[in-house]
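Heads up, one of the protein chains got dropped from this complex, but the rest are sitting where they should.
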Amino acid sequence: VTELLDALVGDDEIAAHFSDDADLRAMLRAEAALAEAEAEAGLVTAAAAARIGAACATFRPDWDGLRSGMARDGVVVPALVRQLRGAVGAEHGPALHRGATSQDIIDTSLMLRLGAVADLLASRIDALLAGLSALAGRDGTKRLMAHTRMQAALPVTAADKVTGWRQPLERCRERLADLRPRLLVLQLGGPVGTRDELGPQAERIAAGMAERLGLTAAPPWHAQRDRIVEFGSWLSLLAGTLGKFGQDVALLAQTEVAAVTIAGAGSSSAMAHKQNPVAAEVLVALARFAAGLAGTLHQALVHENERSGAAWTLEWMVLPRLAITAGASLRTAVVLVGALTFT
Amino acid sequence: VTELLDALVGDDEIAAHFSDDADLRAMLRAEAALAEAEAEAGLVTAAAAARIGAACATFRPDWDGLRSGMARDGVVVPALVRQLRGAVGAEHGPALHRGATSQDIIDTSLMLRLGAVADLLASRIDALLAGLSALAGRDGTKRLMAHTRMQAALPVTAADKVTGWRQPLERCRERLADLRPRLLVLQLGGPVGTRDELGPQAERIAAGMAERLGLTAAPPWHAQRDRIVEFGSWLSLLAGTLGKFGQDVALLAQTEVAAVTIAGAGSSSAMAHKQNPVAAEVLVALARFAAGLAGTLHQALVHENERSGAAWTLEWMVLPRLAITAGASLRTAVVLVGALTFT
Amino acid sequence: VTELLDALVGDDEIAAHFSDDADLRAMLRAEAALAEAEAEAGLVTAAAAARIGAACATFRPDWDGLRSGMARDGVVVPALVRQLRGAVGAEHGPALHRGATSQDIIDTSLMLRLGAVADLLASRIDALLAGLSALAGRDGTKRLMAHTRMQAALPVTAADKVTGWRQPLERCRERLADLRPRLLVLQLGGPVGTRDELGPQAERIAAGMAERLGLTAAPPWHAQRDRIVEFGSWLSLLAGTLGKFGQDVALLAQTEVAAVTIAGAGSSSAMAHKQNPVAAEVLVALARFAAGLAGTLHQALVHENERSGAAWTLEWMVLPRLAITAGASLRTAVVLVGALTFT
Partner (left out) sequence: VTELLDALVGDDEIAAHFSDDADLRAMLRAEAALAEAEAEAGLVTAAAAARIGAACATFRPDWDGLRSGMARDGVVVPALVRQLRGAVGAEHGPALHRGATSQDIIDTSLMLRLGAVADLLASRIDALLAGLSALAGRDGTKRLMAHTRMQAALPVTAADKVTGWRQPLERCRERLADLRPRLLVLQLGGPVGTRDELGPQAERIAAGMAERLGLTAAPPWHAQRDRIVEFGSWLSLLAGTLGKFGQDVALLAQTEVAAVTIAGAGSSSAMAHKQNPVAAEVLVALARFAAGLAGTLHQALVHENERSGAAWTLEWMVLPRLAITAGASLRTAVVLVGALTFT
């Protein structure tokens, strides 16, 4: 998706959380928190943790080196840890990433960012619900024809239409509250998910690291991707709910139906009289794209043994775009609801 | 999916809830409960409700007529109501289906059966968790090699493997508890979802009908399919979790790895020495099939206005098979875990 | 998909080719042809081939035994060969299935039936094109409004609309002609696809078997599923093309647009005035279902080594329904085009 297309179907705010830079910063937070928790538990020295924390705070990567590492290793962490050990220095370098595996850092970074993404989407759902309430407040008593199976049925009110758009959104908010505590957990397991490399203090280290990062401690879950897929399904459920809103608006705005008007609708290069319901159509496109991505994300549940490079890479390709798509749906819906008038 | 293939990937117990006969019986329950609730609210007479209840209890449909009606109307209810009015008789026939629309009956029937399906799956998850506990209890201390990215990594125990299979299942159980109250609700809205045809007692009728059917009363949700899609996502999450279990077993049972044996593994028509991990492979196939169905089900969120024939028909094609697939996954996993020995 | 739903979205003629019975009969043809070709090449005796041919011609299976075998072995052929050897008798039983593997028989059976399915679909495409020509001939000069982005644009003729529906169908016919020779090939490879078990006459046996069955000889392709997936993509392309036709009709038939009428449109249980464009909506639903199945079928390309139980089973779950869905699309479109009048 290029910049031009992203102007239509992207979401800069959500995308920012999935940038390489945001990922790097979250990985550095994870390494620093790990070192601190390990120092507290006596696995590394306080001096090492302090040095690691300082290095993480100021680290500037060699991005070319990270890209090469990614292409070779399939994950960026081996190259990152090498670079970061250089920044930490010879004395404390070995204490960095102690007992951890690449996936601990990558998944923890993801979780830190998914928390922010979930917050952002939740606040947009609230804004959209407020917009829908305002619309119902203003136009709710107007009457229009309901349609079932693409045919005029019986009259309803604009308030009835808005209620039909609101209710699944309210349930989406409820679902997010349900899944949030399951989702936002620390990943720390070591190479094969047993925490053996962290020694007898492993639980304490995990708890300390989680607390520092504002995540919930949990047993290692390297090859258990159900949390991610649950969240991805929610993202698509949200986009699909908004796709239904868009579909309704596109149908109601048809020239022959004219039950709504959309302020600032799109223009045509060939037909000056047209007012295209672009935002409404985009909501439908985003819903269908999200549905496809959700189905693909479910394929990524099938990990092989303790870690699947294939399934995990697939997840990386799908989840960020799915979150951006849900975000773009909300962003677009908020604008659309503000532009909508029942006639 | 034919009978032969269903012997491998089907589930008779789940499928029974999606048979035409089970649907019919649940629709008859819905019509009878509606009439009773309407009698209680004074919308129809007690005599009418009693006659309708009696007719529903003994009704035998003309299936050919229902099939023709389905092909013509896109839903079975118009033909069913015609037949059923015949059974009720001229006096009370008009009281049947009073104020309801086809979708009220169809969706309510679905919900009655999804409740039973959810119960069945929940009890199988428990059985599977018990099987996994027994396996860990017997073999848990055995050691085997962990594998990351398809390569031998470090040794772990059988108990570690079993834990990795258990934990997402436990979360699936938790998710079902979360979504169950959202899912199992009455559908009653009338032609365009306003309940206007039920008159001033509409809420009371809905409450009475819901109570009689053991469903939760809820506002009409004809074009709000998020409940269904949430459940479908859960079904696929479950199948995907078991697909990962199957994938692990197939990998561990490889001739060269031989970390597990499977009692009663499949035979080959050409190679007598082979012991094929059929159940494990089937779990992978079911997971991938469920993932695809889940993505398609998300497409069905995009209803047009008050009712979409297209999106609703799509849902009908997908949801039952998705439930059967999740059921088959559990059925197969229960057998597989009982046949599994760590070496 | 139950009988009732199949009345709406199924296709009995196509489904007949995917029944267990049709599969069995085609597998028996494959076994008989193999034996004949092997006799010709001297691998088995002419007496054995004659006995096998006679047994195949009159064989009545123990279906329960086949189902058990399927559930155990993941393929039906080991159980079938056992039963069939019983029917052939002790003397010539060992000559049955000589040098073949289960997949040789199953894939060859599939190909025999896909040829018939392709013929059927091709003839229906022709019928649909004829129907569209008749429609254009009758109504082609009528004028109606074109719509872009869900808005009235500029007037066009009914002939313009019909042309837009025809042209991709004509290309679908062309594509089928392109892929047909790639698709309809014999499968014969033996256990690991080398034909070693057929001895030095292997090529001759394959050629003889192919000729007897009206298939093209080809190298073994057990784990090369591209032919199947190419055909599946074509099926979905066809269903999608007809989904676009259905979408157009549903939009043009809207009460407020009324650019077309549909004879025999569906009735509603609650609104007697409605004329629902059921066939048009069903075409949209079938297109979306086919698209989902096609995506899932592409997942089945990823076979493991010489044969994947997982990927192959997935293919079995998807391909027949995809063919039935494309068939139902054509069946429905033929009816719809006959019922359509531009106003």
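Should a chain be cited, it is by its letter among A, B and C, assigned in written order, with residues numbered from 1 in that chain.
Quick note on the criterion: a residue touches a chain if its C-beta (ideal position, glycine included) is under 8 Å from a C-beta of that chain, and two chains touch if they have at least 3 such contacts.
Fair warning: this is a prediction, and the values are worked out from it, not measured in the lab.
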Which one, B:278, B:297, B:322 or B:340, makes contact with the chain that was left out? B:278
Among the options C:50, C:192 or C:217, which residue touches the chain absent from this view? C:192
Decide which residue listed in A:109, A:276 or A:329 touches the omitted chain of the complex. A:276
It is residues of chain B that touch the chain not shown, namely 145, 147-154, 250-251, 253-257, 266, 268, 271, 274-278, 280-281, 292, 295, 299
Contact set of chain C toward the excluded chain (per top definition): 74, 146-150, 153-154, 156, 160, 163-164, 167-168, 171-172, 174-175, 178-179, 182, 191-194, 196, 219, 221, 223-224, 226-227, 229-230, 233, 236-237, 240-241, 243-244, 247-248, 251-252, 284, 287-288, 290-292, 294-296, 298-299, 301-309
I need the residue numbers on chain A that touch the omitted chain, in ascending order. 1-5, 7-9, 18-20, 23, 63, 66-68, 70-78, 81, 97, 100-102, 190-191, 197, 246, 250, 264, 266-271, 276-278, 281-282, 284-285, 288-289, 291-293, 295-296, 299-300, 308-311, 313-314, 316-318, 320-321
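Please note the rule applied: only the chains that are shown with their structure count from here on.
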Would you mind working out whether chain A and chain C touch using mostly the same residue numbers, over half shared, or mostly different ones? same
Whole-Å separation of chain centres (CA-atom averages), chain A against chain C: 39
Note: chain C residues in touch with at least two other chains are 250, 266, 268, 271, 276-278, 281, 292, 295, 299
